[in-house]
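Only a part of the assembly is drawn; its chains keep their places, and the rest are absent.
Chains here go by letter, A, B and C, matching the order in which they are written, and residues are numbered from 1 within each.
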Amino acid sequence: ACSTKDPGTGDSEDAEKGSGNGTIKIGLSISTLNNPFFVTLRDGAEKAANEKGFELVTSDAQDDPSTQLSDIEDLLQQDIDALLVNPVDSEAIVSAVELANNADIPVITVDRSSEGGEVAAHIASDNVEGGKMVGEFIAEQLGEEGKVVELEGIPGASATRERGQGFHEIVDDMDGIEIVANQTANFDRTEGLSVMENIIQSTDQIDAVFAHNDEMALGALEALEAKGVSDVIVVGFDATDDAVEAVEGGRMDATIAQKPELIGESAIETAEKVVKGEKVEEFIPVELELITK
Amino acid sequence: MKNYIKNNLSIIGPLVGLIIFSIILGFMSNNFLTLNNILNLFRQVSVNALIAFGMTFVILTAGIDLSVGSTLALGSALTAGLLTSGMDPLLAVLIGLLIGLALGAINGLIIAKGKVAPFIATLATMTIYRGVTLVYTDGKPITGLSDSFTFEMIGGGYVFGIPFPVILMFIAFIILYFVLRKTVFGRQVYAIGGNEEAAKLSGIKADRVKIWVYSLTGMLSVLAGIIISSRLNSAQPTAGTTYELDAIAAVVIGGTSLAGGKGKIVGTLIGALIIGVIDNGLNLLNVSSFYQQIVKGGIILLAVLLDRSSDK
Amino acid sequence: MAITSIIEMDNISKSFSGNQVLKGVNFDVRKGEIHALMGENGAGKSTLVKVLTGIHSRDNGIIKVKGKEAHFTNPKQAEKQGIIVIHQELNIIPHLTVAQNMFLGKEITYGKSGILNTKKINELTKKSLHELGVGNIKPDDLAGELSVGKQQMVEIARALATNAEVIIMDEPTAALTDREIESLFKVIQSLKQQGVSFVYISHRMEEIFEICDRITILRDGQYIGTENIADTSFEKVVKMMVGRELGDRFPAKNNPIGDVIFQVENLSSKGVFHNISFVVKEGEILGVAGLMGAGRTEVMETIFGYRKKESGTVKLKGKVLNTSHPGNLIDAGIGFITEDRKGKGLVLHSTIRENISLTNFKTISNGGVIVNSKEKMLVDDLIEQLHVKTTGREQVVQSLSGGNQQKVVISKWLGINPRVLILDEPTRGVDIGAKKEIYTIMNELTKNGVAIIMISSELPEVLGVSDRIMVMHEGKISAFLNRNEATQEKIMTAATGGN
């Protein structure tokens, strides 16, 4: 009587549904919409779906992997033709991907990958790569010599880990670059401000700041400007509208553009192909771009 | 008979609410009232329900436990550590549950012996346990826990087609229902919440009872955490964040008074189901997540308001 | 030598943060006796009991139980030695049923399993309540929904149901009416025959002389003496308690009575009381008698706007009052002293000053801002006028004795200079001296034309104080009696629904 197989799956009637009547129904599970980055990603997907006349069902996991699993369970109840997943966590998403596999619904991962299960395609830019790009940019600007502050994202979040990892892969090997403070500001602009204020108090010299996202970078920028400091290199991540404007205005030095809108669009396009049985690439990279003035 | 109805009045409100919501959702979405979705719903509810069962005991003593989510995270991270070290899964899970018991006991001790208000005591341990989890996991999920059938069963298994977490939830429910209704311990829980001084004068060792109550909640939180880890085959350092809110909401929607001394665990089960139905239903109806928050808050309010008016 | 004492307390002293409350008190209890413990409010009676049972630690002195020295640190230990207390403060758990309360802390289980034998608990509860003559209280009634009097009966039943050797009752009858008291006394007498001893604390003199064998008197924490009831008199006991002659218990009232000032017409509240109509005149005291649960408290709370009425009007000087909120009645000059001192009368952890001020913001503030000097003056005047025994206006009310707490409640209402004052059981738990002071205050007020409505369950008090008596029975008015025609018998007949 005991098993670890979902007894509800396998009855093949599901497979008939949806595809017959012309409209394609796509499920999209987003890690969190409490972050402009993902809002833009969703907007991109929505726009593309509207243009094509697809039905798009979106859910928001609020950064909780187990909520995401429930979300996907709920999506799978709704006769979708394809599942787009933006995992909260790449490991934890595996069982949800397997659920979709069992239900014969194709899965496409977005922004973050899945460590297991069958995935038709993965569309993303690479956070580790982005971290490296920042490391290289800062090293170059400083001539491999200077004191750097790192504002970390939410402790334990994958973006925090991966961006930090890429960044450290570059700067840790350089003797001239010293990380004088690394503190979390939880991807939040207000905390970026107050944590930076405090760091300024305790650090005699700061040459550069790497914030794991633009929100924190903009907060840190306010703290520096309020102190009348303007020669510090500030680099963020995401290329949000605010940040790009700050870079263009010369207040910020750089940000990494992940092109979330493009990720969203291309996710829908890929889903269409998969549903129609066309072949797609396993990894569809969306290039990162270093935005500077 | 009159007393029987009166005694159970407090859960009639929530029950009627649950039924009404379910019927409405059944009309609005074809997928809602399918067997598949109902099993799915119950499985989703089981995690919150287990935590909320413990929270019911805590709230009955006029306490509160904000640390459940952090306890869940720490307990399942440590269990995951044991699993990856190759320990027998069953043993690891048992040790994990004991860890939950101990984390809860720490809460209980601070509250009972340290005379710290439960809200503030568990606010502090919420922060501390989360910090310890992050230190232990170095902020990274622990993965590749176990390939054993036993461990996978906990979160992902089925018995006669019923998801295993649902079975765990019902076993816990029956035991705890019995404890509250039929044992001296249950009586003491109610008495402490009703009038702690009077309870003490009657010779009840209030401190001891409280420590047990928080320990129970800690253990149930870790059980919930292990279910999640088993389903995700990984333990997340940020697991359980804000779970305390859903658990408390379930208890209160179920008619248990935050002032203590009054309430029922059946109510909590219904409360957890109402929250589950809201979450699941709004997803099925494809309500945008921003509006979902508005609707969910509104429904919680409605449920409680309806309940209040049935008091009269 | 033949006389054996179960409890001997020798030279007991106790102080709370420097304030010495017991000063070398001696007390003993013999087998099968009923020993009264008397003294004014704050004399230290309750404290002595709490020292005996380990709720408070003693600073000094020796306690022997059955000849052996005892050092209880919690009441459970005393209970194991057969000593059980019914405390002055009710110790009911409101959301538990009567049966659950009765057996709290001594639940009957199947063996040592910890599993409750609910059936047996309910049966025994029913039996105990029956024996006490309150079979109308059901084991599965919620305790919190019973009237204070019934709750008290539950507590008494609970103590009697244990196989105690000594039962200490700290003002058990304060919330009871004569009928319940009568059945209580029967049970006490029969237990006494079986060798159970009682310590009986009460401010009701009649009771002491009716059932007690010996009496010990405390004054200001000092041991004054122990007497055989048979060898002493009412006057002597009063003198030992108060330290002087008290004179008449009820001061003479012979002020002129004026016109009708207050009218209640056809006031009803569904299922609680029906068609209540009465008037009160300037300078008059209207006593309200009735059995516990007759609905007297509800009527007054409804008049005062604390409960919603179903229909009816309340008039002051012919003008209809808006009874939607107590504030309106206070503004019109009506005061209400609740029977539930702790639950509804006082903010226990606040000071005397803060409590008195609550009803007097009009007097002590200016544009919403409290004027300290006015506040202090008002409070100090009232403390003095009512002889509140306190260290000062900043004393926290909780640490006052019951009688003095009651005086604080009265003070807060005298501050508003009421034209009509409703007093619900105003002398409950108040010592004989203070009672007389309260009667005197009432008389003073009536001299100034204040109309008074006084609910009381003590018949001698109703008879001794009232100009007119209204009797209620099951939510209806069953009689009006004039002072000179009223007798205990007539009141009881009307209160029980006879003619």
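One rule holds in what follows: a residue touches a chain if its C-beta (ideal position, glycine included) is under 8 Å from a C-beta of that chain, and two chains touch if they have at least 3 such contacts.
Quantities reported herein were computed from a predicted structural model and do not represent experimental measurements.
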| item | value |
| --- | --- |
| Formula of the whole complex, where the shown chains each stand for all their copies | A x1, B x2, C x1 |
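The definition used in the following text is that only the chains that are shown with their structure count from here on.
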| item | value |
| --- | --- |
| Chain contact topology (line, ring, star, complete or other) | line |
| Centre-most chain, if every chain is reduced to its averaged C-alpha atoms | B |
| From chain A, the most remote chain by mean C-alpha position | C |
| Contact-richer chain pair [A-B vs B-C] | A-B |
| Whole-Å gap between the CA centroids of chain A and chain C | 70 |
| CA centroid of chain A to CA centroid of chain B, Å | 31 |
| Geometric centre distance via CA averages, chain C-chain B, whole Å | 44 |
| Per-residue multi-chain contacts in chain B, two or more chains | none |
| List of chain B residues in touch with chain A within their complex | 31, 34-37, 39-40, 43-44, 47, 134, 137, 139-141, 143, 149, 152-153, 156-161, 164, 228, 231-234, 236-239, 241, 279-280, 283-284, 286, 288-290, 292 |
| Interfacial residue positions of chain C with respect to chain B in the complex | 55, 74-76, 79, 87, 91-96, 100, 104-107, 109, 114-116, 118, 138, 140-141 |
| For the chain A and chain B complex, residues of the former touching the latter | 1-8, 30, 33, 57-60, 62-66, 69-71, 73-75, 77-79, 89, 91-95, 115, 154-157, 160-161 |
